[in-house]
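Every protein chain but one is kept in place in this view of the complex.
Going in written order, the chains are labelled A, B and C, and every chain counts its residues from 1.
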Amino acid sequence: MHEELAILRDSVAAWVDSGGGVRMLRAVRDRRDLPGFDPAIFAVMAELGWAGVLVAEEFGGSGLGFRGMGVLLEELGRHLVPAPLIGSAVAAASALDWSGRPPVKHRWLPGIAEGSAIAALAVDEGARHTPERIALRAERTGSRFAVSGTKVFVLDGMAADVFVVAARTDGSPDALFGVTLFAIPASAAGLGRAPIRLIDSRGYATLSLENVRLTEDDVVGEVDGGRALLDQVLDAARAAVAAEMLGLAVQAFDATLDYLRVRVQFGKPIGAFQALQHRAATMFGRILLTRCLVEDALDALDSDPATAGARVSAAKSAAGDLVNLVTREMVQLHGGIAMTEEHDAGLYLKRARVLEATLGSAAYHRERFAALCGF
Amino acid sequence: MHEELAILRDSVAAWVDSGGGVRMLRAVRDRRDLPGFDPAIFAVMAELGWAGVLVAEEFGGSGLGFRGMGVLLEELGRHLVPAPLIGSAVAAASALDWSGRPPVKHRWLPGIAEGSAIAALAVDEGARHTPERIALRAERTGSRFAVSGTKVFVLDGMAADVFVVAARTDGSPDALFGVTLFAIPASAAGLGRAPIRLIDSRGYATLSLENVRLTEDDVVGEVDGGRALLDQVLDAARAAVAAEMLGLAVQAFDATLDYLRVRVQFGKPIGAFQALQHRAATMFGRILLTRCLVEDALDALDSDPATAGARVSAAKSAAGDLVNLVTREMVQLHGGIAMTEEHDAGLYLKRARVLEATLGSAAYHRERFAALCGF
Amino acid sequence: MSADRELDGLRASVREWVEANFPASLRDAREQERFFQSMPMYPTGADWDLWKARLIEKRWTAPGWPAEFGGGGYGPSASGAIAMALVQAGAFNPVAGNGTTMLGPTLLEFGTRDQQERHLPPIVRGEIVWCQGFSEPNAGSDLASLSTRAVEDGGDFIVSGQKMWTSDAHHAHWCFCLVRTDPSRKHAGISFLLIDMASPGIAVRPIRTIAGNSHFCEVFFNDVRVSKENLVGKLGDGWMIAKRLLQFERDPTLRPRRQFVGDARPLDQIARDYIGCSEDGRLADAALRDRIARNMIDAEALRLLQTRMTGDGATGAGATDAISVAKNARAAIQQEREELLLEIMGYRGLGEAGAEFDDVELETTRAFLWNKAMTIFSGSTEIQNNIIAKRILHLPTA
Partner (left out) sequence: MSADRELDGLRASVREWVEANFPASLRDAREQERFFQSMPMYPTGADWDLWKARLIEKRWTAPGWPAEFGGGGYGPSASGAIAMALVQAGAFNPVAGNGTTMLGPTLLEFGTRDQQERHLPPIVRGEIVWCQGFSEPNAGSDLASLSTRAVEDGGDFIVSGQKMWTSDAHHAHWCFCLVRTDPSRKHAGISFLLIDMASPGIAVRPIRTIAGNSHFCEVFFNDVRVSKENLVGKLGDGWMIAKRLLQFERDPTLRPRRQFVGDARPLDQIARDYIGCSEDGRLADAALRDRIARNMIDAEALRLLQTRMTGDGATGAGATDAISVAKNARAAIQQEREELLLEIMGYRGLGEAGAEFDDVELETTRAFLWNKAMTIFSGSTEIQNNIIAKRILHLPTA
């Protein structure tokens, strides 16, 4: 397994390198017609099997598991490569895989694995991650459902062919019971979406559903009892985001180290100034420690996803603090040049802040960690 | 006024210097028979009028106000001089002054001002400052009261001649209404006390009251309506503690600067290492900023004590963070020598932590600041 | 005591006068926002002109400068009180900028009588916008390593080189510049020169920033001819003069204006709006409440420090010591405030564009990005820490 991961890491790194690294994001950003990633490039990635890392072989995936997905996302994250993997290849793929529902699995997994279908996860209804509250209603009549409500800031929502939507089939918005996940085709009547641009130049959408008709075949997991699956799917996506954040931090740090070695002020490389050396040493330590937590969270998802919550929250909170620290230092230690659009530091800073807000901030996950530990 | 304060500062500093600075604390610590300060030395201080700074001239004080008291405590705090001023000359003196009750004023203020009587403030009933909760009961029968209960960690409690005690005359322990302050003579029948030694080598006591008989002449402020006066008295004491903390931080920092200038390692004074220089610069800034808050809190108490709460909490929380930072750095930057009992760093560290816990930690006061600002 | 009372009276009269004379149309927060964002250009329009004329006539656009140059002739405390009172009364100084905060005080200290007479009145009247030509691509924190050359040629200098991070050079009429007149000496080889931006041989290229605006420029000097009458101080005095000017620049009390755009309300108010309160009326996120309280307390400490710096007796060494502390504190507190705003607003604080976000949110996001420069420019936090360690704490250098 170790060897497989090492091979995967090398091949992703080489591919990113040959694709021009951060230039891939700049190209997407400058072409406003794209949905936050370049479908042509994503087709190449899918061709390499990267959309199917979490999908079982019977559905066309490679089954490399979360550690494999972590390696992939870390390497892509190093150079901010835009691709609709978190919502589709991670969240939706896990949701379907864990759903125990043949209809949705057969309908969507093969397409997700081969990259011909893009899925998005639609949970949040406000600007801050609050999955404890699901208000979007799915009215049930026999085996049929009518869904109405709004989901906001849906990652890759404009490109998605299908949405995994958390809906309320019973109870009040804050109730534990009464949550059901659905796979809703983007083409469904009554489903509308509008694009949102965040500072990371990736694609987001506001989703509005008005009386969208579904059947039991669209259900992912249990009706009314979807909360546990939702948590598990969110944890899968959070760990994936943490892996991307780790990669982002590693590269932001490496680029800063390079600059410290070459930028000369007061007659010497600024990396020779002890105050900066100690800050670099602190970052190095935080990266090493955060890597342990991130890989541990991925391991937890591979071995027992139902109990991975605390380990995932530990990883996501540490990764959030890490990217905030490292990107702040990247800008500060580069000085003025980092304030220019031509330099990459701003791109790292912006992506870091979006990832930090995505699926729960560091503070949110410390609070969740405490709750899961029982205090 | 400015000039008066400058003269006071110089004279206190000169006195502390002539008394041997920190050696005064060491002497008290090594003589276990003393109540956390040296009564002979306190008599000299009282002679100089320092116990009466807050007391009106009609009761034998000098009426220099809180700014004057702040200067005094800051200069004493620089060298950790032990004296029973916070509970007696600040808390009890203000409580009596603000009480509007001639009997207690006439009975106790002259003695407090001339140092012949020592008063102590007895509020807390647990190890963490929680004045919102007063459980100690004072049963009322006509104009008479019978007090029973326990107060803990009473500063200078073994030396006190009189205690200003917050008691419950009505309602449940958490109720706003029903709190009454009393001035209870240490000699009262039913009052017992036991000494406690904290790491700062000052004097504390556990106070136990069993059916202690009082009359209306022992009441300080309003019966049942003592909460506002209590808050105000606590704020007076907190601002005084913050002033002491400021002095402690200033001296801990100065001593550390001196060491940075003379300690040679790797062929140069360690103060030439940039990483340490930047940490020193950070501390210098924090001291300057905290001084603004502390003096502002003292000003607030001089001008309108009833509305000083938020400004006092701002000062106490900043002072708490400051002494924690500066004493930690004092130990770290001195290295091994600071770990020895012979060096003063440990004394500063210990006193800092006790002051931080006294009358509310930094976190307690940020929370109170937020509450007083309405969020 | 009596000086304090006098200042209080002055403040009251500023308030009263603003009430009567500040045009209603400019009271709008958005108008003010726009002014502060476009300050280098001096906005136009009837009310703007009226306000400018009134304040100039009152001699409050540069209250601390001598009356002969159009200033108010007030002492430091009084002029500080006027500037602060203007802002507190909801108005602002419509000619504020590099001219009033940096070049003016410098010329008053180091300029010749001719230079003062020529350059100060147009600043007071808001006619001439100045930019600051200090930094260069290879001279950032190590400013004194600058290499833009000025070679004597009869009664002129011939200036060649490149400046960088020159704020608003594309709107400026004149530039105060540090140039190297002696390549053989580092600090003593620098001189302070005033350059007309209309001179032949100057090219300006705006730099697009991570916040999307183009506030900075690169300025290229290609054999630009500058008369020697524009030399401030003596040849080689440039570094000494610049150090003094940088103190003016870093002193936040000299810039009593709003320092950022975006949601400018108190943090707790914004947090209540976005996050809401629990049943007990407290902000529903306790850990955030703690961080917000800390930031508000820090901001209050800085406000008090700045008040002291402008108060009586604040001209001594103490006030100078405080400049680097205040500069660093202001930057750190502002940046922490903006990190908190992002946390409070969640995705709403991360928008680039679109109807999903209101203007204040989008400006808040841009301010977050833009204000990352606060710890870098005007002498980075690291440079200020070096200054504190060496000049104030006298820590050893070797």
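Heads up, the rule we're going with is that contacts are C-beta pairs under 8 Å (C-beta built on N, C-alpha and C of every residue); 3 or more make two chains touch, one makes a residue touch a chain.
In this text, all values refer to a predicted model and were calculated from it rather than measured experimentally.
Partners of the chain left out, restricted to shown chains and counted across the full complex, are A, B, C. Touching residues on subunit B toward the chain that is not drawn are 126-129, 152-153, 194-201, 204, 206, 264-267, 270, 273, 275-276, 324, 328, 331-332, 335-336, 338-342, 345-346, 349-350, 353-354, 357, 361, 363, 366-367. Taking the complete complex into account, residues 257, 260-261, 268-269, 271-272, 274, 277-278, 280-282, 284-285, 288-290, 292-293, 296, 314, 317-318, 363, 366-367, 369-371, 373-375 of subunit A touch the chain not shown. One chain is missing from the display, and on subunit C it is touched by residues 286-287, 289-290.
Here, only the chains that are shown with their structure count from here on.
Distances from each chain's CA mean to the overall CA mean are smallest for chain C. The mean-CA centres of subunit A and subunit B are about 52 angstrom from one another, to the nearest whole unit. Of all residues in subunit A, those that touch two or more other chains are 273, 275.
Counting partner chains per residue, subunit C has residues 382, 385 touching two or more of them.
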